[in-house]
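Here it is, the structure in full.
With one protein chain withheld, the remaining protein chains of the complex are depicted in position.
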Amino acid sequence: MGRYIVQRIIYMIVTMFVIVALTFFSMKLLPGTPYKNQEKLSPEMIELLNHKYGLDKPLPVQFVKYVGDLLKGDLGVSFQFDGRPVTEIIGERLPVSADLGFEAMVIGLVFGLLLGIIAGLRRNTVWDYGSMIVAVIGVSVPSFVLAQLMQYYFAVKHHWLPVAYWEGPAYHILPDIALGFGPVATIARYMRTAMVDTLNQDYIEMARAKGLSRPAVTFKHAVRNSLIPIVTIVGPMAVNLMTGVLVIENIFAIPGIGDQFVTSVYTNDYPMIMGTTIMYSVAFIVVVFIVDLLYGVIDPRIRLAGGES
Amino acid sequence: MRGKAKWSIFVSIMLVLSLFLAACGGSSQSSGDGGGKKKSENQLADKQVLYFASGSDIPSLDFSVATDTTSFGVLTNIFSGLMTMRKDKPVPDLAAGQPEVSADGKVYTFKLRDGIKWSDGSPITAQDFVYAWQRFVNPKTAAAYGYIYASANIKNAAKIMDKNSDLFGKVDQLGVKALDDKTLQVTLEKPTPYFLSLMAFPPFFPLKKDFVEKQGDKYAKEPENMIYSGAYKLAKWDHGKGWTLVKNPDYWDAKNITIDEVNYNVVKDDVTALNLYKTDKIYMDTLTADYIDQYKDSPEFHTQAGNCVFFLKLNVSKNKILANKKARQAIAMALDREGLTKTLLNDGSIPAHYLVPKDFTFGPDGKDFRAAAPKGYLLGGKDEAKKLWDEAKKELGIKTAKLEFMTTDTTVAGKLAEYNANQIEKTLDGLKITINKQPWGEYLKRDDAGNYDIGGGSGWCPDYQDPMTFLDMFTTGNAENTGKWSNKTYDQLINEAQNLGNKPEERWKKLQEAEKVLLEEAPVIPTYQDGSAFLVKPYVKGLEFQNSSPRTDFRHAKVYKH
Partner (left out) sequence: MMAVSKKEITQDMFQPAVIDKSLQEQVSGPSIGFWSDGFRRLRKNKAAMVSAFIILLIVIMALVGPHMSKYGIDDQDLKRSNLPPRISALANIHWLPFDGKNEQGVDVYKERGIKQDLWFGADKLGRDLWTRVWKGTQISLFIAVVAAAADLIIGVAYGGISAYFGGQVDNIMQRILEVLNGIPNLVIIILLIIVMQPGIPAIILAIAMTGWIGMARIIRGEVLKLKNLEFVLAARTLGASDSRIISKHMVPNTMSMIIIHTMFSVPGAIFFEAFLSFIGLGLQPPKASLGVLINEGYKMLSLHPYQALFPGVIISLLLICFNIFGDGLRDAFDPKLRQ
């Protein structure tokens, strides 16, 4: 196991390097410059600015410098926000997004699993169809529609909750629900399906035949064996939610990092593009690794380490 | 089970429907709340505090880096220049009254006010101007707005920034001098009628050398890394979230500044901003076209004409059809600009058959530049468009034609492209238009390379208050003239106007004539002059709106009890 983990970490570093390199070179192919008033700049002026920011050097040279700085923990400075270090911007904004994403994830897990388990156990009952309805609404009503409807109803019409901003606990309620609704739907649906599959396996009948109590069968066998797909989807889902969701953050005026990625691509803010990509990819790769480890915990028969060889 | 299944389908459909319907039901009664209560209307609020939303965070507070309206809006409140803009007219700020101008119109001598100081208590001197200006044109600073010094015609500015000149980087050759602590002398290359209005623009504001150099890279990054000279100080800056301005007691005119504190929150979503406005969390909100109908008749509704003009650029050099003058004129006349501004934009924009906007510049006689041709040119309408197009087809020997309409990927640009393309197609028989959306960076690249037929994502906002900022773009060889239209009469008129700085009447005539030549030849087809529509709470009085920064001038506003 120890060897497997070390090997995976080495792979993770290699993967990151490939991502950094590919992103770096493809991002430099993007048209335009990072300068905000580029439409009014003369070619000479752009040359002068490129020189100032070191963008006039050959790409491989820029890349080597970037990787060198990266190893020192320096992600460069942003163009959009004049000269502010990318690490500082991420450091300010990521915690906000992570906070929001975490709360939404908790809502998603708690309600999603509950709904899914009940639906799976009570197949073809009102519970089952209820969870299906939630799931269908969850996928076909985009989160931004739900967010704005709730904002209108709870904040504008009834003044029960604040419209927007990110201050005290009351400010978290609407965005948490808006963001958590999709995960509830998704998790409930996967859990229900996995439960139905599992409950039809022979070993469940075996357990019942042995005279195990219903709760014991449900939680020891059925739920545990249904968790593989949940773990698979929940990992990346958590990464996506916690690294910033543009629409929800915009609708509730939350100072998260969600808009940074899109804006930096559109404004050619190279250091910011790299910074957000690295942030996201590191989170994703680590989570995938954890998911793989969890597979083994959930189902001891799964052995990734030794493999087939 | 089957029964239940059917029931659940029905319920889920109804639920989805009701979500959509709930959206509609709710919002229609929303307008009109927040009207002030009568009894307290005339009593000043205890605290003179304003709340606003901003569409973006402040990108930069360093003059040499800032290029956007958000930054300039803050900069013009926390720093001062020789002049400041009020209702789009320059009035003396740090300068004690109007400057002395030499007879040839090339030398301006400013006297500074007595008792002006930085927020650390030290006096603002003429040397602070010299330092800031030299820093700005220094190629090492590489200020993105550097060209504005050349537009202002300040002596040697262009050469100092030109790598091929022997004055390159020699900032001490810039035409600005401190005669003493209180006297600043500026020398221009040639008389420049709009020079004074530029003095209200942040790139020409002073900076205190000791302080800036001590801060180094940190300068202007945080509120504590700045000393202020304006009516306000930046008290708090939560990056990404918002910022707070508080009144600067050291400002020379502090006694006339009525608002004590202004809070900005970054709100990117239009609907959210409107909801914040409805719940009195912000006192002003800019409306997007979609919401204007709802508020049109409200007393809180205001519109303001902007000074940007949007147009279609035609590629005269690469495209055979567009090289034909009649074809270009036909396209210009085929567009229904009324429908575009009234129905599509609906935000106070006005149809433009002209390039130099209305209410933007006023001649030596005090009359609007537009007075010569208030409506503009090529007013023929669709019938004449059809006739011209038939003639053009004959001249070109074609029956059908295909053109590409390049535009950018914003919502408004997309809608306008669909509308304009449809108008052209419907009016001009046999002409097929395809729309090509490109990201902004690529749009600019293709524009620069002349790689388009019709450039529909273009517009121009003035750099300084003079028709020249619009008109010199289309001279032969100008970088902006990517359609490569070339006309000797036009070039000559512009050239003459450029050298008539001290004969304003003649210059004005030349410029008006030039616009006529340009637009009748139609290498560029103006469509509209922009506008904006917004709501202001009835208990906030005295806000002034203008097209120069600060666009929302709250310095003399008052908040009443509500």
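Each chain gets a letter, A and B, in the order it is written, and its residues are counted from 1.
Simple rule for what comes next: a residue touches a chain if its C-beta (ideal position, glycine included) is under 8 Å from a C-beta of that chain, and two chains touch if they have at least 3 such contacts.
All figures in this text were calculated on a predicted structure; none of them were measured in a lab.
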{"item": "Contact residue for the chain not shown (choose from A:15, A:37 or A:87)", "value": "A:15"}
{"item": "Identified contact with the non-displayed chain, of B:55, B:249 or B:339", "value": "B:339"}
{"item": "Sole contact to the chain not displayed, among B:173, B:187, B:258 or B:294", "value": "B:294"}
{"item": "Chain not shown, touching residues in subunit A", "value": "11, 14-16, 18-19, 22-23, 26-27, 29-31, 132, 135-136, 139-142, 144-145, 148, 152, 186, 189-190, 193-194, 196-197, 200, 228-229, 231-233, 236, 261-262, 265, 273, 276-277, 280-281, 284-285, 288, 291, 295, 299, 301-302, 304, 306-309"}
{"item": "Where the missing chain touches subunit B, by residue", "value": "2, 5-6, 9, 12-13, 16-17, 20-21, 23-24, 26-28, 30, 288, 290-291, 293-294, 336, 339, 343-344, 409, 411, 414-415, 417-419, 422-423, 426, 434-439, 442"}
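Basically, only the chains that are shown with their structure count from here on.
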{"item": "Distance between chain centroids, defined by C-alpha means - subunit A, subunit B (Å)", "value": "38"}
{"item": "Touching residues (chain side subunit B, partner subunit A) in the complex", "value": "1, 4-5, 7-8, 11-12, 15-16, 19-20, 22-23, 26-27, 30, 53, 57, 59-62, 65-68, 139-140, 142, 144-147, 161-163, 217, 220-221, 238-241, 265-269, 271-272, 275-276, 278-279, 281, 439-442, 444-445, 463, 479"}
{"item": "List of subunit A residues in touch with subunit B within their complex", "value": "30-33, 35-45, 48-49, 51-52, 80-84, 89, 92-93, 124-126, 129-130, 132-133, 136-137, 140-141, 145-146, 148-149, 151-153, 155-157, 159, 163-166, 250-253, 255-256, 259, 266, 268"}
